[in-house]
Structures are given as C-alpha cells and as structure tokens.
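Below you'll find the structure I mean.
Just one protein chain is left out here, and the rest sit where they should.
Up next is chain A:
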Amino acid sequence: MAEEVSSQMNSLSISETNPSSSATISLVSGDDIVFKVEPTIAKEMETVQSFIDETDGKITTIPLPNISSHDLPYVIEYCEKSIAGKITKEFEAEFVKKLNNEEVKELFLAANYLNIKKLLDFLSQVIADRIANKSVEYVRRYFGIENDFTPEEEAKLREELAWTFTGVDPDDEDEN
C-alpha cells in the first residue's frame, strides 16, 4: 500500500511534461531559503495549496515569512511521511526526540500557519504530554507565561492545591 503511493510520487515527479499539475513548488522560508517540494507535499499544506489554487497554479513560488529555514525541513519531512502513509508511532516518537521545547512550539506555530491538521494535532498532544504533571513554575517557563497573581492570590490557590497535592515530576532543566 505504502509502496504504491511512493511509486506514484515518483511517477509524478518524473512526468514533468505536464507542468500545470506537477511542476515543483518553491517554498521560501522567512530567512529566504528556497525549498523545492512536490505538488503533493504542497497539498498537505492547506495554506500553500489554497494560494496555488487561487492563482490557478500559475504561481509556484510561495513565500512563508513566518517559517524559518530551520523549521521548514521538519514540516516537509512530516508531510512526506504523511502522504506516503508512513506516519507511525515509531516515526512520531523519533521525530519529536530530535526537537527541544522551543522547536516543538515553533513547529506547532508553523503547522498552524500552514494549516496542516495532522501535524497540528500531533504536536499539541506532544506539548500536552510534555507539560503534564509538571510544576507550575515549569509550565510558566515552558510557555513564557508571566505570573500575574498577587502574592496573596497565589498563596490562596497554592493552599487549595495543597489539599490535593499528589507530587509532580521533577523539572527536566536540560530540556529548555
């Protein structure tokens, strides 16, 4: 099944005789690096595809000012796996292993901007898992949230929390 799809991809990339449907798409990152991808990849990125559709496929160079050349390859890699039907638990685990917290958030924003539903779902779960059962301070640091409670307000909340205190995982400092 997956084999079939990837061989289709190959035939798509070879048949350049029909430029309107199979010309490669150039994605330009915020720092002006060009990434050439197959049209099938662009289809995974709804934002990009709707841009192509709006211009009847005449424009194949798409600027993505919000996405850096550091993040874009990850997005492309995920989309490639996705159209090849090769998104497995193992692949996803390997994929996030390479990413630190900041990168996960950046990719998450990129997925949101490009409107890639699968990647967005996947990364929100990753972030949720990374902050589950962490301390309040860790969560604040993770998201860059400022504590806007007065000391009295916070003390009261902490007191309520203490009734149920069940212990949190140790903060993994090396992550950030």
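Everything that follows uses one rule, which is that a contact is a pair of C-beta atoms (placed from the backbone, for glycine too) under 8 Å apart; a residue touches a chain by one contact, two chains touch by 3 or more; residues count from 1.
Going forward, contacts and distances are computed from a predicted model.
Visitor: Just by its UniProt name, which of "NADH-ubiquinone oxidoreductase chain 2", "PITH domain-containing protein", "N(6)-L-threonylcarbamoyladenine synthase" or "F-box domain-containing protein" is the chain not shown in this complex?
Guide: Cross-referencing UniProt, the chain left out corresponds to "F-box domain-containing protein".
Visitor: Which residue, A:V34, A:A93 or A:L161, contacts the hidden chain when the whole complex is considered?
Guide: In the complete complex, the chain left out is touched by residue A:L161.
Visitor: Applying the definition given at the start, please give the residues of chain A touching the unseen chain.
Guide: Residue positions of chain A that touch the missing chain: 102, 105-106, 108-109, 112, 115, 120, 124-125, 127-129, 131-133, 135-136, 139-149, 154, 157-158, 160-161, 163-164, 166, 168.
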